[in-house]
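Here the complex is missing a single protein chain, while all its other protein chains stay put.
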Amino acid sequence: MRNPDLVVSIQEEDFSAADLESDLLRAGGPATGACVAFTGYVRGANTGDAVSAMELEHYPGMTEKSIAAIAGEAFGRWPLGAVRVIHRVGRLLPGERIVYVGVAAAHRREAFAACEFIMDYLKTRAPFWKKETTDRGERWVEARSSDTSAAERW
Amino acid sequence: MRNPDLVVSIQEEDFSAADLESDLLRAGGPATGACVAFTGYVRGANTGDAVSAMELEHYPGMTEKSIAAIAGEAFGRWPLGAVRVIHRVGRLLPGERIVYVGVAAAHRREAFAACEFIMDYLKTRAPFWKKETTDRGERWVEARSSDTSAAERW
Amino acid sequence: MMVTVRFFASYREKLNTRQLQVPLPRPGCRVSDLLEQLVASGGELWADVLARDNTVVAVNQVVCDLQRVIGEGDEVAFYPPVTGG
Partner (left out) sequence: MMVTVRFFASYREKLNTRQLQVPLPRPGCRVSDLLEQLVASGGELWADVLARDNTVVAVNQVVCDLQRVIGEGDEVAFYPPVTGG
């Protein structure tokens, strides 16, 4: 498992996608021709009810390890320059950023593939859980079978 | 061809990916859960020789139309909130941004697919041409057959 | 011979338990033995919450199945399918 240039951060604070991309560029070096960045946001509505807030729980320690393992798999599959994964925890409001996965590579094909691969695996393997607050109270978000099948494609 | 929320800009100036993502979020509205952003950069080396500068020529008028048509195809294929495409022209140096394609959608699957689709089509259809300056003089970049096959996947 | 047992998210809430120190059922036992012991002492609620097809098990922060052998000092976690990202 090679991890040439990986940073993983689990944090309550928001992050700057611009700073992360600058960092990816610096880490990827002059061979970098492509950056693909995924940012996930808290939606204002999910399966019908309006969501007023979201609480993100995780398994400290295991979270970081599982994301490093996922990124390590990506580094083994594609020639990548650098990868950054940021995932927020705690209380988040609609419109706020939840997660960022940024990949720098020489060419776009591998940057797209690795970014989507990491997101698909993160969604089904990394120990995070979302609890939504809606008009009808709080509820734990159910896992989606489409996420499982997305991860099984790879 | 529906173009719910598309902005295309061909410009000499640099752009801010952070501002573009804020704009995508605003345009996509509260249903937005995913943003995928591709940024292309001038590589310092391409097929061997060190590149010291890049000159980008385009076909004014046709460029904007062809990108709008490509984005329109993407809006027809996937449920998307908003799309932004920025392409720079003129003289660029290694490490500088060339192109940005940002897609906001409710879910990641369509945001990834549409962003990669637009890039693949832009690469093979939009009338831009790159001329590199290397130690051995200037040369027009040759089209890559891998770009043609990438666009043919869709 | 103790192990640490951790619960997360809806499991933590339903069981009203974040973490336990419990004695190993027996040397060389498996996660399934630990689960049986937890359900036996916890009762119906614990059976309802933990004995599900989609319960995820991790030992020392690596996902595994119920056949995984556990020993002194291991950290065993039970949790529902993840929903991050």
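Note that the chains take the letters A, B and C in the order they are written out, and that residue 1 is the start of every chain.
Keep this in mind: a contact is a pair of C-beta atoms (placed from the backbone, for glycine too) under 8 Å apart; a residue touches a chain by one contact, two chains touch by 3 or more.
The model shown is predicted, which means the values in this text are computed figures rather than measured ones.
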{"item": "Chain not shown, its touching partners among those shown", "value": "B"}
{"item": "Which of B:36, B:83 or B:98 contacts the chain that the document leaves out", "value": "B:98"}
{"item": "In chain B, positions touching the absent partner", "value": "40, 56-59, 61-62, 65-66, 87, 98-99, 119, 122-131, 140-143, 147"}
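The working rule: only the chains that are shown with their structure count from here on.
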{"item": "Innermost chain, where centres are averages of C-alpha coordinates", "value": "A"}
{"item": "Whole-Å gap separating chain A and chain C, where each centre is the average of the chain's CA atoms", "value": "27"}
{"item": "Between chain B and chain A, distance of the C-alpha-averaged centres to the nearest whole Å", "value": "23"}
{"item": "Whole-Å gap separating chain B and chain C, where each centre is the average of the chain's CA atoms", "value": "49"}
{"item": "Contacts with two or more other chains, residues of chain A listed in rising order", "value": "40, 119"}
{"item": "Set of chain C residues in contact with two or more other chains", "value": "none"}
